[in-house]
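Heads up, one of the protein chains got dropped from this complex, but the rest are sitting where they should.
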Amino acid sequence: MKIDYVIKRILHTVLIFLAVITLNFFIPRIGVDDPAERYYPPQLGSMTDEEYDEIKALTREQYGFDKSNLAQYAEYVKRLFSGDLGNSFQPGRPKVMEMILERLPWTLVLSVSTMVISAFFGITYGTFAANQRGRLADTALLASSTVLTALPSFIIALILSMVLGFGLGIFPCYADSEMMTSFDWSLAEIGNVLYNAALPIISMRIGGIVGYAVSTRNSVIVVSSDDYILTARAKGLSNSRILYSHTLTNYLLPIVTRFMMGLSGLIGGAVVIEKVFNWNGMGTLFINANLNSDYPLMMGVMLFLSSIALLANLTADLLYFVLDPRVQDGGRR
Amino acid sequence: MKKNRILLLLLIISMGILLTGCNQNDKSDSRSDDSLYVGYISAGFPAVFMPWLSNQGISPTVSSMIYSTLFSYDEENDEFLPVLGKSWEYVVEPDQVPQDQDYLEVRVEIDELATWSNGTPVTTEDIYLTFDLASDFSRSNHAGTLAWTGDLKHDYNADRSGELVRQGIFTVNHPGDYEFTEEDSNVVYFHVDKVLGAITPLFTTILILPEQEYNIISQELKLNTTSPTEELMYLFKNPMGSGPFTLNVDNSGPGVIVLERRDDYHLKDDDGGILYKVEGIKFINYLDEIVAINAIKEGDIDVINSSVSNIYVDNLSENENVSVDTSSSAYVQALTLNVNVPEKYSTPERELLKDPILREAIKLAIDQEYLISESLDGQGSMVRGGLFDENNKYVNDTLPFNKIDLAKANQLLDAAGYLVEDGDKFRSKDGVSLRFEITSNPGLKTTINYIQVLFEQVGIEIVYHEGGNNATKDYFYLGDFDMTIQGVSFIMSNVDMMMRAHFVTVGYSSNYGRVVDEDLAAKVNEMRSTLNYDRKIELIKELQSDIAALNYKIPLYTSSMSSAYRTDVFSGWVSVKGTGIYNDESLQNLTRRQ
Amino acid sequence: MSDKVLKIRSLKVIFPTERGIIKAVEGIDFEVSKGECVALVGESGCGKSVSSLAFMKLLTTPPAIIDTRVHEFDGKDISNYTDKQMKEIVGTEMTMIFQDALSALNPVIKVGRQIDEIYIKKLGYSKADAKAASIEILRLVGVPSPAKRYHDYPHQLSGGMRQRALIGMSFASNPKMMIADEPTTALDVTIESQILKLLKDLQRKNGMALVLITHDLSVVKRTADRVYVMYSGKIVEEGPTDQVFNNPRHPYTKGLINSMPKIGKTKEEFTQIPDNVPHPLNKPEGCYFKPRCSNHDPEICKLHMPAFENLSEYRSVRCWNPIEDAGGE
Partner (left out) sequence: MKYKNNIIFAIAKSLLNTLITLGQMIIKIWNHKKGRIGLILVVMISLIAIFAPFLAPYDPYDVLQRGARGVGPSTEYFLGTTSYGQDIFSMLIYGARVSMSICIITAILISFTGAIIGIAAGYLGKLPDAIIMRVVDVMLVIPTLPITIVLTNLFGKSYAMLIFIFTLFGWAGLSRVVRSQVLTIKNTNYVKSAELFGGGKWYVMTKHILPGVSNQLIMNTAMTAAGVMIAEAGLSFLGLGNTEFISWGKMLAEAQSSGAFLLGYWWWIIAPGIGIFASVSAFMLIGFSLEEIFNPRMKSSNSQYKVLKTLSGTYIKELFEQMEAADNVGGIENE
C-alpha cells in the first residue's frame, strides 16, 4: 500500500515529464514550413540561389530536419536522457545544458534564498500574528497583504530600485556583473553577493513573505480551532508543546506544498526581476534566447523550469506522504 | 505571551543579521586593475568565441581583438595598413591584365614577427587553411563574415562538384604554376575575381585561424556543425588568436568579458613601444541602456560601447568626469519599399509598390527636416541620394536633397489614378487602398508615427507592424513586408559589395527591398569589374543617381551618435567618425591617469 | 463542602461580534460531587459545550469573556488561577473527552504517542514507562491488542476504538473529574452502550466525578445520577435523574422527554418541541422559552425571566408556571 503510492506518484511524474518533453519538442516546430530557412538566412553579397539551397540542404541534414518528425523526436528523447539538451543556435553552437548550468546557480541564489527567507519570516511572523490575533501585528499583516499581493513584484522592484538604488544609493541599482564570474566562496564575496542580491530578493518576495505569513496565520487559526488542539489543551499540555507538537505538524502540511509550488513559480518569475536588476541568471538567458529566436535554448530553459516544477511537486507529494499518515494509507488529502 | 515575545525577538535578530550581511559594500576594489572598463548593452555575453560564426552582439568586437586580419583599411587615405600581412602587391597591375584573364593575382607577404598567443609564429599554412576553410562548403558553410570568399577564383572542371583546376589561394607549399624563391616562404598568393574591391573583404574581414588548432576540421567535423565535438568546443571556448589581446577565460562569463593585452604583439608604435596602451579591456554587460548610463555616472565603467540616447546627453554632461562626444553615425536610415516581393508573399498593396509613380509620390511626401526635428529631437542631419557624407570623395554631390512637395505628390497620384473615394480618407486604385504596413522593430516607432502623419497628407495610410525581434530572420529576408526602415551605408572599401546590394551593409540582406533591374545590374557589374580607377569612380557616381531615381530606398535622415566616456581614469580618447569614441585608435592612445 | 469536586456559581460567558454580543451562558450554577455522574442536557446551541469548556477554563479569552462568582475545584478556588496554574490540574485532575474522536485525536501522531504525552509531560514518566502505561491503559479501556494499536494512527482505528483510546487518554491520570462532551454522538447504538458502560465502570471504580454533556436523554437516563437541563444559556431545571424523568416540572424538560424515541410509544405521544432554540443574538424578552412554550402566561412570561426556584432539597426549576407535580417524589 505504502510503496504503491510512491511508485504511483513517481510513475505519474514520469508520465507528465514525457508529455512535457513532447510539448517541448513540438512547440518550436509548429507553423514552420522549412526550419532550415528560418535558421539560416542567406548572407549578403555573392551568394547565389544555388549556394543558398546548398546551405539549406546542409542545415537540414545537420539539424536532422530532413528526417521525419518521429525520427527527430526519437533522436531528441534519446539525447535528452543522456543529459544533452542539444546545441544552441548561438555562434559556436554551445551546449544548451552547459549554458543553463552556468546561469542556474545565480537564479537559484535569488530564488532559493528568496524562498527560504520568505518561508522563514513568513511562517514565523504568521505564527506570531495568529497568536496576536486582532492586535496590531495581525491587522498590519492583513492590511499589508491586501496591498502587497496586488503589487506585481516588478513594480515593487522598480520602486525599490528607484528609491533605495538610484535615489538613496543604499543598495546597488543593478547587479555587479563581475561578481558572478569571480565568485570564490570567500566571505567578502558572499557578502558582496548578498549585498547585490538584496534588492532583487526583497522585491521578489516581499509579497511572498506576506503571502506565507497570511497563509500561516490562517492555517494556524484553522488548526487551532481543530478539535485535537482542544484535546491537547484539555490534556493540560504547555503552549509550546501544543504549538510545536500538535499545531505545527498539521499546519506545515499545506505550507510544504506551497513552498514546493512556490519554487518553480519563483524561477519563472525571476525573468522579470533579473531584467530590472541586470542579473545574469536563467531569466536573462531566456530573454536573450527569445530575442535570437534560439529555440533549442528556449526550449531547454522551458524544460528545465518544467522539470524543476515537476520535481518540486513530486517532493511535495512525497513529503506529504512522509508527514501525513493518512496519505500513506491511500486516504485523500 | 512569552512565546510571542521570543518569536518577535527571533524575527528582529534574523532581520538584523540579514541586513548587516547585506551592508558589506566593497565596491571600491572593483577598479583595482588598469583595465579599460567598457559597458556593453546586450541581452548577454556568449560563452564561446568562434570568430567567423557570428556577426551579432559582442562576438565580432571581441573576436577582432583576439584574432587579426591580414590588413586593415585606412578610410582616409584609401590604403591597406599591415597587420598579419606585411605587404601586398598585384603580380600584374590591374590595368595590364590581359583581357581574356578573368582574375587578378595578388601576392601577400606575411609578417614573420607575427605570433599566435602561445608564442608560435603565424605561417602561410595558417592563411592557407583559413581561406581554404572559408571557401570550402563541404567543411564549413558560409556564415557571418565569410560571404565575401566567393570572390576567390576557384576554377572547377565542369561544375562546382567537379575537379578543382585552379585554387583561388595557394602558398609555397601548395604551388601552382609559379616559381618560388627562398624568400617566398612567407608569401601567399590569391587569385581573386577581377573586381577592384574584391581584395578588401579578403584582406580586412577574414580573421585568420591557427592551423595548429583548426586542422581538425574535416568533412565529417564541419566548422559550424550544429553539434560540435568536445575538442572543437574547447577551441571555441579558449580562443587562440594572433591579435593584440587574449581572452581571460576564467574571469569571463555571461556578464563580463576580460581581455588581456599581449605584450609580444608584433605591431609596435612609432617609438617601438607597445602599440596598445591599455593593459586590458573589461566588457561589462548591461541589459538596459539606463543601467549602463548609471554605471558610467557611478564610475563603474569608462566608456559605453554604443551610442547613447539623446535624452541622456544633458544628464550625463552634468557629471564633470563624463564627456559626451557627438559624431555622425555610419548609417542612413532609409524607408525601404518591398519592390521585389516573392510570389508567396505577394499582396495587392505590394504589387502597387512596383509602380514608380507611387514611389515617386511617396518620396515627395517625406520631409527630412521635420523628421529630424521631431523624431530625433534635432540630433541628426539630412541626407541625399541614400548617402550622407559630403566629404566622401565618392559621393555624388550633384544629387539633390529630397525635398517635401505635397502638392506635386498629390498631383502625381491623382494623375496615376489613385483617387480618394467618397467618404474615404485615403486613396485607392482598382479597389486596392493605399494602406501599407511599416514592419520594423519598436525602437523606430516614433519615426514611423511621424511618417504616418506625413503620408496621411497625400492620402496614404501607414500602419505600424512589429516585425519580430530579428528583422532579417523574421521578415526582411523572407520578403514578407510592405515597407521597413533599413540602415544603408556607403564605405569605400566595400563599395562594390554595397553597390550590388544597393548600399545595404547591415547584417544580412536579401534581394527583397531592392529593385531588380537588368540595366542597373549590368551597370553595377561593369563598375565592379572595371580595372580603370577613374571609370570606376565615374560609374559609382552615376549609379548613385540611378539608384536614387528609383525611389525604393528613400533616405530619411542620418542620426548623430553620442558616445559617453569618462575622463578621470583614462586620457587620450580619439573620436572616429562613424564609430564613436570607443575604437581602435582610442585603445592605442589611451593612457591611465595617475 | 469537601465532597464537591466542582462548584460554580453564576458562570457567564459572552462573545462580542460585529452584529452584537452573543450571550452564550447567562449565569449558571453547577456542582458535582465526588463519585457522582452529572449530566448537562440541552439542545445544540444552548450553551452546554461552552459551559463545559468554561468549567475547565479552556475557553480562549478573547474572543470569549467569562465571569464567575465562585469557581472551585476540589475545594480550591481556581477562579483566579493563571494559565500556568491551570495547566497543573487540567489533564491530570480534571480531564475532558470530545464527541468526534477522529477529529479530537491528532491525525498525524500515533495514538500511543498521544497517550504517552500525558504520562511524560504531566506525570513525569520515562519514555519506556509511558509506553508500557499507555498500552496498559489501552487494555483497560478495552482496546483489543493494545500493543499493536499503540502504533496506529487515529484514522486506522474504528470509531469505537478511537473513543476508547480517547477515554483512556483522559483516564490515564486517574482524574478527579472527567467531562465527557457528547461522548457517543458519533457512534452507533451498540458501540454507544459499550462506551457508556465503560465510562460508568471507570467512574464507579475510581470514585471519579463524571460530567456528561449531551443532548441525548436516553444516555442521561442510563448513566447520570443527577441532571441539569439547560436552555439558551440558562439552567431551567435540576434534579436527580429519575425524578426529572418521571416528573419533569419545566415544560422544556417535558418537551425533551416527549421527543425521546422510545419503544412502544405511539405517534401521538412522540412530539417535537416546536421551533428552534432562539438565536443567541435575538433572545426573546422575558422567559426565553416563552415562544416555544404551549403553557405560557402572556403577561408575566413576556416581561420577566423567572428565577431558579428550589422546589425541594434536590430539585429546582426556572418557570413561572411549572408543570404540576406528578407526585412520586
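Each chain gets a letter, A, B and C, in the order it is written, and its residues are counted from 1.
As a working rule, a residue touches a chain if its C-beta (ideal position, glycine included) is under 8 Å from a C-beta of that chain, and two chains touch if they have at least 3 such contacts.
Here the structure is a predicted model, which means the values were calculated and not measured.
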| item | value |
| --- | --- |
| Touched by the hidden chain, restricted to displayed chains | A, B, C |
| Residue, one of C:7, C:23 or C:149, that touches the chain absent here | C:23 |
| Candidates B:227, B:452 or B:575 - the one touching the absent chain | B:452 |
| Candidates A:88, A:177, A:231 or A:313 - the one touching the absent chain | A:313 |
| Touch residues of chain A, complete complex, unshown partner | 12, 15-16, 19-20, 23, 27-28, 30-31, 133-135, 138, 146-147, 149-152, 154-155, 158-159, 161-162, 165-166, 173, 218, 221, 225, 264-265, 267-269, 271-272, 275-276, 286-287, 290, 293, 298-299, 301-302, 305-306, 309-310, 313 |
| Residues in chain C touching the chain absent from view | 10, 12, 14-18, 21, 23, 26-27, 62-63, 65, 67, 234, 304-309, 318, 320 |
| Where the missing chain touches chain B, by residue | 288-290, 293-294, 297, 309, 311-312, 315, 374, 377, 442, 445-446, 449-450, 452-453, 464-466, 469 |
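Throughout what follows, only the chains that are shown with their structure count from here on.
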| item | value |
| --- | --- |
| Intercentroid distance (Cα basis), chain B paired with chain A, Å | 38 |
| Residues of chain A engaged with two or more neighbouring chains | 239 |
| Overlap residues in chain C, where contacts from two or more other chains coincide | none |
| Contact footprint of chain C on chain A as seen in their complex | 133-134, 226-228, 230-239, 241, 245-246, 249-250, 253, 323-326, 329, 331 |
| Residues of chain C defined as touching chain A within the complex | 53, 56, 58, 62, 83, 86-92, 95-96, 98, 100, 103-110, 117-118, 121-122, 153, 155-156, 166, 169-170 |
| Residue numbers on chain A that touch chain B, as the complex places them | 37-38, 40-47, 51, 54-55, 58-59, 62-63, 86-87, 90-95, 98-99, 102-103, 117, 120-121, 124-125, 127-128, 131-132, 166, 171-178, 180-182, 188, 191-192, 194-195, 198, 239-240, 243, 275, 278, 280, 284-285, 287-288, 290-293 |
